[in-house]
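Only one protein chain is missing; all other protein chains are in place.
Labels run A, B and C following the written order; every chain starts at residue 1.
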Amino acid sequence: MDFSLNEEQRMLRDSVERFVRGSYPIELRRKSVHEQDSFNPEVWRQFAELGWLALPFAEEDGGLGGSLIETMVVLEAFGKGLVVEPYIATVVTGGGFLRRADADQKARWLAPLIEGSLQAAFAVDEYEQVHDLTQTAMHARRTPDGYLLQGSKACVLNGDRADLLIVLARTSGEPGDDHGLSLFLVDAGTAGISRKPHRTVDGQRGAEIGFEQVRLSADALLGELGQGLALARTVVQETVLALGAEAVGALAVLLHDTVEYARTRKQFGVAIGSFQALQHRMADMFMACEQTRSLLLAATLKTHEQHADAALAVHALKVQIGSGGRRVAQEAVQLHGGMGMTDELAIGHYFKRLTAIDALFGNADRHALAYARASA
Amino acid sequence: MDFSLNEEQRMLRDSVERFVRGSYPIELRRKSVHEQDSFNPEVWRQFAELGWLALPFAEEDGGLGGSLIETMVVLEAFGKGLVVEPYIATVVTGGGFLRRADADQKARWLAPLIEGSLQAAFAVDEYEQVHDLTQTAMHARRTPDGYLLQGSKACVLNGDRADLLIVLARTSGEPGDDHGLSLFLVDAGTAGISRKPHRTVDGQRGAEIGFEQVRLSADALLGELGQGLALARTVVQETVLALGAEAVGALAVLLHDTVEYARTRKQFGVAIGSFQALQHRMADMFMACEQTRSLLLAATLKTHEQHADAALAVHALKVQIGSGGRRVAQEAVQLHGGMGMTDELAIGHYFKRLTAIDALFGNADRHALAYARASA
Amino acid sequence: MDLHIPAAEHAFRDEVRSFLADNLTAEIREAGRLATSVFADAGLAMAWQKILHARGWAAPHWPEEHGGPGWSISQRAIFAEELVRAEAPPLVPMGLLMCGPCLIGCGSPEQQAHYLPRILSGEDFWCQGYSEPGAGSDLASLQTFAEIDGDDYVINGTKIWTTYAHHANRMFGLVRTSREGKAQSGITFLLLDMNTPGITVEPIVGLDEIPEQCQVFFDNVRVPRSNRVGEENQGWGVAKYLLTFERGGAEYAPMLGIQLARVKQFAACQKIAGGRSLMQDDLFSYRVARAEIDILALEFTENRIKSELGAGKSPGALSSMTKILGTELQQKVTELAVDALGAQALIWQPRAIEPGSTLPAVGPEYATTAMARYLNARATSIYGGSNEVQRGIIAKMVLGL
Partner (left out) sequence: MDLHIPAAEHAFRDEVRSFLADNLTAEIREAGRLATSVFADAGLAMAWQKILHARGWAAPHWPEEHGGPGWSISQRAIFAEELVRAEAPPLVPMGLLMCGPCLIGCGSPEQQAHYLPRILSGEDFWCQGYSEPGAGSDLASLQTFAEIDGDDYVINGTKIWTTYAHHANRMFGLVRTSREGKAQSGITFLLLDMNTPGITVEPIVGLDEIPEQCQVFFDNVRVPRSNRVGEENQGWGVAKYLLTFERGGAEYAPMLGIQLARVKQFAACQKIAGGRSLMQDDLFSYRVARAEIDILALEFTENRIKSELGAGKSPGALSSMTKILGTELQQKVTELAVDALGAQALIWQPRAIEPGSTLPAVGPEYATTAMARYLNARATSIYGGSNEVQRGIIAKMVLGL
């Protein structure tokens, strides 16, 4: 058992952390959010240049052949820096699907993604449901030369600017069935697609996307017809890992900043960090952060090494980032007092990001129940 | 809306509290538990003399015509004094059934109960189940002249010495069915009944009771054949209220003793009650106690006045005494340090009683789910 | 001991309901429904106050001689409950619930005659100048100084977390007039005109992107000495008096009950695995039940306090308890709302939910306010005396620690 990064991974970590600290100040992020629809093209160009967009892809596909561990290293640093650009949507989730695409599909979509000229979004959630893949109602009907998509998707992250939409739709069965789901690679410019963009609470962007008689050619199908559920679950699992790494980074900053604030903020003539009640609560925050990091390690390594209980460990991680993360973030705001409630301080933005991470792909409760059922 | 006791109720409260303080010291209780099988006949004689055994029964049945409110007043004081004698098993639960019995049954069983010469026990729980009336497996078969009981009951409180067993058994249907349950008034000396007595963690006594071809005459049936579930639920509801009152009394003592201990126990040169972390936790204990008292009021008055949501309020009370009670009791032990873990201090005995109260008739979780289903 | 409601109270409830049915306009009701904080849209809240004032109902807690309706404690509770049930926006509390009662108890006859009618009518919009950057929980350490110069105080310093200072034309507040002795003993309670030269107001944008709070700067601001309430250096006592009054009446349970009912309503429309609704999910409905049980308990705790008040007793430190329980439950309820939404909770459109906004909102209506409410509710355990301070009060005042 070995928990240390190897030389290359350490260099990668140092380089991402250097970028975040040096080239991604909070003002730049704020500008990106409020003036650039949460996407700074210059930042994305640097990601491409530094090779981070190529990281998780096989060398024969033009990638760097990095493993899950490298992705975790990048995301933890992005979590610390509260990077708002849609790395997870495009590279982790979008890229996760494209890694499993066929050669023609890769040539069409993956090459520009790695180059930095393509944005992707996973159109999965729908209204009137709490994230559950089997509840998918949107359907794709077979036509002589392809498929006809009909339905709508809610809160598609990065959906406002994505060039490529990866759409989960029903090619047979009814909502609730765990068969009959298929995945499609859809050009966002296809006729019949309409988007209502919106901001998200954590400074990112999403869209409600309508599909009205959208005609797809047969080669839009990703993987096997009717076998989309398993693939979607695999990629969601990888996405949850990435969110977990980001959360671990964000939690480290929340803990650090809160402790620093408590050491310097004076009330009643002393630093508030000298109050025992607050000390004990910060000790609890510390333990929650450490336990989260432990589960990130467990889930990443078990998935990477394909252990039988990898899926369980990923559920466990999502439970912990949701529930431990919520508690730590709420305490960080509370201990900052009024300042924690301001848009000005970074604390609140970490709070919002952790709130969003919990809500995505099923919150702590959903994953705890999934864990319970799988481990009974 | 009026939350004050009337003159008679105040006198009753004063009299029970006077008894508990003056005539029921912890040493007497200890003697009762360890030397008298948890039953001091002299104490029971005084209960009879003071009229407390007659309290909840109609005047025409030889009772004093007290309402639920009077029973709550008695039980809260008993909770403060940690009275171990089986008032709830015999008077509240046993008496609850007998109040609804026919005239002959009352003449046979209720008169000696009020007089103090009869002990009762409700034989309801069985092994391999968490309290759920509909899971009852024990059955009673009709015979030409009555019924034949077969099966066994687990942890029958006061079952070791009860003269009267009130037995819930299945006269039709299968475990899980909510019909086909009937109640029987059974002389504990009837042939075929065997008992394995045991202590209970809270200083009381119970028994595993086996029924092997036990012949009952037709008049043993309480209420209508196959209609036992509704009546059992009503009496369980009243029993839960009584347990709630006892819990409120016990919690008041735990809080009081913990605060007193914290004010006097010194460590690091100061009273431990001056440590902010402990102060905040005692404030939480205080709030939990007050919220429990509020739910006792709500549940008692709504049941007494037969409000539509009375059953909901009783579920709520059981949730609160279980979960709030557990938290307060655990904190009381923790704040007492090693002393809280000793048999010598009363703290631990209150802790055990509250633990038992939670476990009886479905714990906090069971009642929370019942509440959820009833209020959805 | 009973839960009996006298017929007169039923009649009074009917009277309030019919008034609300007739007078609470759709526009004002929308401001209540969309409010994501205890502070509704300022303009519409003031409009609503004017309507209530016309009926004599703007200040239920005030004594009759100053313009209160002369209601019993039960009547006030009924009135408050019905306002919540009708989704009326909460009135701005700084004048009606804070400054007014304080002037009634501690103000001079002249101050009462001048200010009280203008509070009732809404002509004056008050804000509260207490906290400072260095004086939050430790309010007594405040440093904004008022120096005597002739008939005036000359004020320098800054106040922070001043809710709606950018809407207000008046401020009541605490300033330091002496640095001698204990920190509490050099504080004076003043009334200010926000249009006085030297006052600058800077709104602070909150997590929910709404500028509800402000920082206020004082640069040689002259305030007539006649604007002092109580004696010089005795302002701490005035503030404490205000606090007792402010807390006594607060009731959280009715509002919480309605907010939770809304959560249940939309959770019943959310599907989970197996096609069941989220309200059929044991875990979620368990959490809802736990909140509902806590709210029921709080309702009776508040009833118990009211019945003590009715018997002329002071609720004392029990108001610290309801503040803690009420605010932490509110946080729990807003959390449940977010949890019921799944990814839709992320849709963020603060401008679209402003009353009267014509911006199109994305997603179902119930998703539009949940997140902003959740964010805003985090402040409830910070302001009004943080819950840490309240726990300290219980430990000291109730438990004697």
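The criterion applied here is as follows: contacts are C-beta pairs under 8 Å (C-beta built on N, C-alpha and C of every residue); 3 or more make two chains touch, one makes a residue touch a chain.
These numbers were taken from a predicted model, which means no experiment stands behind them.
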With the missing chain put back, one of B:79, B:151, B:180 or B:348 would touch it. Which one?
B:348
Could you tell me which of B:21, B:196 or B:233 touches the chain that is not displayed?
B:196
Tell me which residue among A:140, A:282 or A:311 touches the hidden chain in the full complex.
A:282
Which listed residue (A:45, A:233 or A:373) would be found touching the missing chain in the intact complex?
A:373
I need the residue numbers on chain A that touch the omitted chain, in ascending order.
1-6, 9, 69, 259, 262-263, 273-274, 276, 279-280, 282-284, 286-287, 290-295, 297-298, 301-302, 305, 307, 313, 315-316, 319-320, 365, 368-369, 371-373, 375-376
Which parts of chain B face the unshown chain closely enough to count as touching?
125, 127-132, 134-135, 154-155, 157, 175-176, 196, 198-202, 206, 208, 266-269, 277-278, 326, 330, 333-334, 337-338, 340-344, 348, 351-352, 355-356, 359-363, 365-366, 368-369
Hidden partner chain, residues of chain C it touches:
281-283, 286
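The working rule: only the chains that are shown with their structure count from here on.
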Quick check on this structure: which chain has its C-alpha centroid closest to the centroid of all protein C-alpha atoms?
C
Report the chain whose mean Cα position is at the greatest distance from that of chain A.
B
Dist(centroid_CA(chain A), centroid_CA(chain B)) in Å evaluates to 52
Using CA atom averages as chain centres, what separation in Å is found between chain B and chain C?
43
Counting in whole Å, what is the centre-to-centre distance of chain A and chain C, each centre being its mean C-alpha position?
38
Residues touching two or more other chains, restricted to chain A: which are they?
277
Find every residue in chain C that makes contact with two or more other chains and list them.
388, 391
